[in-house]
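The structure follows.
A single protein chain has been removed from this complex, and every other one stays in its place.
And now, subunit A:
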Amino acid sequence: MVSLHFFSGSVFVVTMPIISTSGLARTFDSGNGPVHAVRSVDLAVAAGEIVCLLGPNGAGKTTTLRMLTTLLAPTGGAATVAGHDLADDPAGVRAKCGYVAQSGGADPHLTVREELVTQGRLYRLSRTEAGERAAELAGLLGLGDLLDRKAAALSGGQRRRLDIAMGIVHRPPVLFLDEPTTGLDPGSRSDLWDLVRALRDDHGTTVVLTTHYLDEADALADRLIVIDRGVVVAEGTPAALRAEYADSPAAPLQDVFLAITGRAAAPADAAPLSVQGL
């Protein structure tokens, strides 16, 4: 699969997608019959892209991320992440991607240093490498003075930066963030946006994040992927989506979002709506 993408600087480049999925699906068995959390998701994300998955609650965003990070086995479809097949080589996928869950992942009773070093060593860094990387990341993410503080004593923004530090301790080419700014104050949110941009600009990290905040998607994403009821219902740059779904290029993204999810009334066989440029 080869795709065309707009990169920063408006240069067309032809690349193999670093993440590609076809018909990715997950059905859960519940007491009341099967629940189709993700029906069929086709994605192609280019290396170095920042992509936002948007969608109402229960749309299947988190389930999609949990499948792509090997936490959840798909019940249908296939995916490749950073050159490793999800089904055949989950260990390869794990080594190449970082994941920050909405709940975070630090033990509140342990210190920032302990958690960073442990996570580094789980990613197979040596004890020395993990120690150095912990100090480096703490410096980078403004946690330098907090290395020996327990996670429970951190503020919400600091805690989130620790979660992200744990997610990138092994310098993954792909980073998945599940609602990274939920519950953060505005200052911490914009700090986090800067961090995500820096990861992409300085390290070429591909970032896929889910969010409920349309302003976040607008500010951060190269491309938006709207998911509703387990399928991709629209995708494109914020500008392209505005052109397709709203009256003016300055329209609030909210209008675009409503127009799109309003159309996704037929859930089972809703065909993905393609957007120009893809």
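As a working rule, a residue touches a chain if its C-beta (ideal position, glycine included) is under 8 Å from a C-beta of that chain, and two chains touch if they have at least 3 such contacts; residues count from 1.
FYI, contacts and distances are computed from a predicted model.
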item	value
Chain not present in the shown complex, as UniProt names it (candidates "4Fe-4S dicluster containing protein", "Transport permease protein", "Group 1 truncated hemoglobin GlbN" or "Sigma-70 family RNA polymerase sigma factor")	"Transport permease protein"
Touching residue (missing chain; options A:P17, A:G77 or A:G104)	A:G104
Residues of subunit A in contact with the chain not shown	66, 69-73, 91, 94-95, 97-99, 101, 103-110, 118-119, 121-124, 163, 166, 170
